[in-house]
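The complex appears here without one of its protein chains, the remainder shown in place.
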Amino acid sequence: MSKSKGWPLWEVFIRSKQGLNHKHVGSLRASDATMAIKNARDVYTRRAEGISIWVVPSNNITASDPNNEDSLFEPSQSKVYRHPTFYDVPDGISHM
Amino acid sequence: MKEKQTLYKYLLRMGDDSLILGQRLSELCGHGPILEEDIALTNISLDLIGQATLLLEYAGELAPEKKTNDELAYLRIEKEYVNALLVEQPNGHFGDTIMRQFLFDAYRKPLLEKLLDSSDKRLAGIAEKALKETKYHLRHSSEWVIRLGDGTEESHNKIQNSLESLLRYAHELFFENEVDELLIAQGIVPSAKSIFPIWEKTLHAVFEEATLSLPKNNWKFQGGREGRHSEHMGYLLAEMQYMQRTYPNMEW
Partner (left out) sequence: MMDVDIQDLEKKFQDKIDQDIKIEPNDWMPDAYRKTLIRQISQHAHSEVVGMLPEGNWITRAPNLRRKAVLLAKVQDEAGHGLYLYSAAETLGADREQTIDDLHSGKAKYSSIFNYPTLSWADMGAIGWLVDGAAIMNQVPLCRCSYGPYARAMIRVCKEESFHQRQGFEIMTKLASGTAEQKEMAQDALNRFWWPALMMFGPIDSDSSHTEQSMRWKIKRHTNDELRQMFVDVTVPQAESIGLTVPDQDIKWNKSKEGYDYGPIDWDEFWQVVGGNGPCNKERVDARRKAKEDGKWVVEAAMAFADKRNAKKTA
């Protein structure tokens, strides 16, 4: 990880309050995970934006290829029956 | 009445330690070794200035003639400042800055922990807020002492030298006089003697991990708590007080 002289890049995820997902907020440099957490605290939560932090080395993230976007995501668009609005509910019935 | 005056003197020590160390760290804003660390050091500086604001505000209310925290921070003469010599030492290189911070944090944290039980509720309240900040400061400075100590040969030598030179100023943090005696008796502050072993333990643990050795030289500089400072102090104050001295009695 340290072939270059500089510190590796980390991606930062923050949970802004209990009950919400961690959300990607940006990246930073740090020599190790402990420092990455501390730097994330100082850089991304200066205004009490978070209660929990995840850091992940950027080079450990595998991303889907945007060139395969069509085959990855479009097939699900035609499956409208996965959504409740696909179904007719007779008038007079609420709460379903 | 006597008790008020005594607490005033004690609060000045704590307030001045925070103020002067905060001032020193604020010199580094924009000049840190890497952007992330620049932000971290500024956070610590901000916390310390915040602590000084609260401590000197309280001190000002107990002063023989009532004063605001700004008057205390900006308008005393050098020998009226009672911060420890350690905190006025120049920033030097990053290792010096970190070692100065570590020696201070390792003392400040147990002090604040004990102040949570102070019979003076207001002081206990200030301690509670400051403790949360100081725990973080100590973690930060300890981790860096360890990284630099056990990093490269160059960093090891540098931080070992920082330790040799700065430890001589640190013992003054445990200074005690009649002020302490009276306040300890009333359950307002802990004795510095009770903090010393905790401080020593922290030092030993961190230095061991950092592969640093305690200096043989055990000289102990003193004077700050009694208003006798190092040459550095005059310049620090000249800069800090510049506006208040040049444009007296104005609001900003």
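Should a chain be cited, it is by its letter among A and B, assigned in written order, with residues numbered from 1 in that chain.
In this section, a contact is a pair of C-beta atoms (placed from the backbone, for glycine too) under 8 Å apart; a residue touches a chain by one contact, two chains touch by 3 or more.
All values derive from a computational prediction rather than experimental measurement.
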item: Contact residue for the chain not shown (choose from B:E178, B:E231 or B:E251); value: B:E251
item: Given B:L85, B:L148, B:I188 or B:L212, the one touching the chain that is not displayed; value: B:L148
item: Given B:L35, B:A185 or B:A205, the one touching the chain that is not displayed; value: B:L35
item: Contact set of subunit A toward the excluded chain (per top definition); value: 1-2, 4-7, 9, 25-29, 31-32, 35, 43, 46-47, 63, 65-67
item: Those residues of subunit B which, in the complete complex, touch the missing chain; value: 23, 26-27, 29-39, 42-43, 45-46, 49-50, 52-53, 56, 69-70, 73-74, 93-95, 146-148, 150-152, 154-155, 158, 239-240, 242-244, 247, 250-252
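Here, only the chains that are shown with their structure count from here on.
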item: Where subunit A and subunit B are represented by their mean Cα positions, the distance between them in whole Å; value: 41
item: Complex contact set, residues of subunit B against subunit A; value: 34-37, 39-40, 43, 139-140, 143, 147
item: For the subunit A and subunit B complex, residues of the former touching the latter; value: 7, 28-31, 34-35, 38-39, 42-43, 46
